[in-house]
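Note that one protein chain of the assembly has been removed; the remaining protein chains are unaltered in position.
First chain written, first letter: the chains are A and B, and each begins at residue 1.
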Amino acid sequence: MNALAIPMRAVRQLPGLFIVGFVITFAWIAVAILAPVLAPYDPDAIAFDALLTAPSPDHLMGTDQLGRDIFSRVLYGARVDLFMGVVGLIVPLVIGVFLGLLSGYFVGWTDTIIMRALDITIAFPFLVLVLAIVAVLGPGLSSYFVALALVAWVPYARLVRGQVKLIKQTDFIAATTSLGFGSTYTLIRHVLPNCIVPALVFAVTDFVLIILYGSSLGFLGMGAQPPTAEWGVMIADGQTYLSTAWWISFFPGLALLTLGVGAALLGDGTAKLMRVER
Amino acid sequence: MSDEHKIAIRVRDVSITFPTEDGPVTAVKNVSFDIRENEFFGIVGESGSGKSTVCRAITRLLPDRAEVTGEITVHAQKMLEMDLDRLRDIRGNGISMIFQNPSSHLNPLMTIGDQISETARFHYKRNREELNELAVSTLKDVRFSNPEGQVNAYPHQLSGGMKQRAMIGAALACDSKIIIADEPTTALDVTVQAEILDLLIKLRQERGLTIIIISHDLGVISQLCDRIAVMKDGELIEQGRTEEVILSPKEDYTRTLIASRPEAIRLHNSAWKGEPTESGNPVLAVNRASIYFGGQGRNAVVKAVEDVSFDVMRGDIVGVVGESGSGKSTIVRAMINLNTLSSGEILYDGRDVRNFKGAERVNFLRKVQMIFQHPQESLDPRFSIEQCIMEPLKLHKIVPKDRIASRVRELMEMVELSPDLLTRRPRDISGGQAQRVCIARALAMEPEVIIADEITSALDVTIQAQILRLLTRLKEQMGLTIVFVTHDLDVVRTFCNRVVVMQIGKLIETGTPQQIFETSSHDYTRRLVAAIPHLPQGLSQSETA
Partner (left out) sequence: MIIQLIVDRLKQLIPALLGVALVTFLLVHLIPGDPVALLAGDRASPETIAAVKTRYGLDQPIVVQLFYYLKNIAMGDLGQSLRFRIPVTELILQHLWPTALLMIMTILITIPCAIILAALAASHQDRPLDHAIRAFSVAGIAIPVFWIGIVLARIFSVQLGWFPVAGFGEGLWDNVYHLVLPSITLAIGIVPVLARNLRASLLEMMEADFVTAARSKGVPESYIFKRHVFMNALIPNLQLFGVIVAFLFGGTIVVEKVFAIPGIGQLLISSILGRDYYVVLGLTFFFAVFTMLVMLIVDLVSMLIDPRLRS
């Protein structure tokens, strides 16, 4: 059964911004996949005769302090950052939805423990906690993913738990119980599909946040490590040359901005779409 | 004679349209009526009739996107063309409104005193002390027991009845002589309703008010109003003096509306529900059951049900009746273990219902099925109707796989629903249809007993009549036992052959309808019965076709 079942009427009314967001996001996904085809240079190719050159027909976005073509690095960077967004999203989503379901449905001890875990996790500012974990595990993308798995599940759990509690206020679960359906069956077949939509909608926005935090980490030197062409790392590289070679920081940031804006508009449009369906 | 009646409000050819995603929707179609000075005028109709919408148009309280055409004059002033400043002068100080749900219509962050004197603050420009005095004296007028103390209370600290009275106070704080009451008692218990209606009658007398009452309840309207208008789907069906309209209705819809009322049904079909079963063992026995909630930490213990005992005999239709907080829903849910008993027991055919486990439990649940108040909430919004009814058949293997589809159709036929609805979703069918689906689903389990927990409380009165008729027909055909929980005494009196009366968790009395409604000696029961709003006397069998 199609869990998303979007009525045609809603599709016709899609706000223009949603389409813009959709196009931008999928354009970047295409870029990431086609990077090897689209990039004119090898992103790691050092060229001592072309250090810090300004944007020109040869190098559309200029070169950095090691003569590497920024345009190619931006294209390859899309792979890193998008990968970061997708992988970093999945584990927290699954953990969060699972815990949120248990917590909302079974209440009692399960709920109390999960809520305590939630309270403790929200007490730490996200970046601080990620940094602390990275400090202990060492810098790198895998540390970031571990940190995300430990911490980023919270909003999903909250959303799903909230939905479950809403459902419990109605007679929905009483009805399935009175029909003799078991708890596990009810949870999977009836509760989950009706709770997951807000979590999925949030996931699109979370995707943006994970990329932003990931590139912040890269900027701080804690995330993806050089020479990986990650946009945050590139922006950090360019900071030293701010007055002389502004393009090193500018273009990766622009890429980050456009991808983020596209995904954010997509997320907002999805949220509206889901509301229309109600 | 009409010259003696001065017209306070004149509504002429008013139509109201709202733009929606699916095109413009006409909520009110060409409605005309007059409201006379000092009268009680009632507008009655079911949901979607437009009765509320047309009255909000009088003081232009509709959202900006609503298009209103026609003419509305109040004391010869044209309301629809009036400029906003003048309109604001009249609102609250000429014409006031009171609303259905006092909880949502009061600002939770302001004291009721402030919300009452708000009007005066802007119409009269009084200072702090004067406003406070006004608030206190208004609370006295609406019969608060402790005006000086309660003037600083917040809405959440008051009961439903008190909140409604506070709203009435806010409406009368200034000099309004016309009151529009939009379903003022629908959200209240029947005894509280009687008090509020009484209050309105007194206030009209004391202050010479003109009152428009909007309601779906023909009984309330006919008890209070001098003249009434009947609306359906945006049109005014008929209007006239109350007795005339009710005792000799001219239009079919009016007749249907009247005939749908339980008391009308009762007058027409008196003896079809059968005498109560006297002998044999009860199919369900409630023995000294108590259900307490809370009690952990600093939460006070709530005694939802206290020491209640009654029997349900096979073949009976037992009405469990009470106001809000009576525990009636709580106790019947305990019959299928949706609530846990704190003490006492409930037996099904002599066995404690808590002892059923595993396959036995499924068998028990098949025999005793429950139907709930909000049908669209009981059905999975993602399932089609066919899937909803099919689910128990499949899961419990009630019929072999190849028989499932035809069994579903049989069940739809039993509840008088067209098979066209099978592919629709719960959201796309009406409340009445959804409730029939729930009944079909319950019947799929092949029950002996059906517990109906307020199943018609959320439905229009004509739909309610249809559902109740369906239920009694099914009972006859299938030999069911029915436990019917409701706050509506009229329904119980008409449809049940045994009555259980509850109040604040305790059982007040049980008996036959005749014993409860005519010869009870319990104080509460008599008060409850007296509070039921009635149609005018003289309603004969000929009108209840």
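The rule is short, and it goes like this: a contact is a pair of C-beta atoms (placed from the backbone, for glycine too) under 8 Å apart; a residue touches a chain by one contact, two chains touch by 3 or more.
Everything numeric in this text was worked out from a predicted model, so none of it was measured.
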{"item": "Residue in contact with the excluded chain [from A:L131, A:A175, A:A199 or A:A229]", "value": "A:L131"}
{"item": "Per the touch definition above, residue among A:P43, A:G62, A:G180 or A:G260 touching the missing chain", "value": "A:G260"}
{"item": "Omitted-chain contact residue, chosen from B:S15, B:T59, B:Q373 or B:Q433", "value": "B:T59"}
{"item": "Chain B, residues in touch with the chain not shown (by the definition above)", "value": "59, 61, 87-93, 96-97, 99, 101, 104-110, 118-119, 122-123, 154, 156-157, 167, 170-171"}
{"item": "Contact set of chain A toward the excluded chain (per top definition)", "value": "17, 116-117, 119-120, 122-129, 131-137, 205, 208-209, 212-213, 215-216, 219-222, 232, 235, 238-239, 242-243, 246, 249-250, 252-253, 256-257, 259-261, 263-265, 268"}
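Just so we're on the same page, only the chains that are shown with their structure count from here on.
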{"item": "Footprint of chain B on chain A - complex, ascending", "value": "1, 3, 5, 9, 13, 170-172, 174-175, 177-181, 185, 190, 193-194"}
{"item": "Chain A-touching residues of chain B, taken from the complex the two chains share", "value": "21, 333, 336, 338, 361-362, 365-366, 369-370, 372-374, 377-382, 391-392, 395-396, 438, 441, 445"}
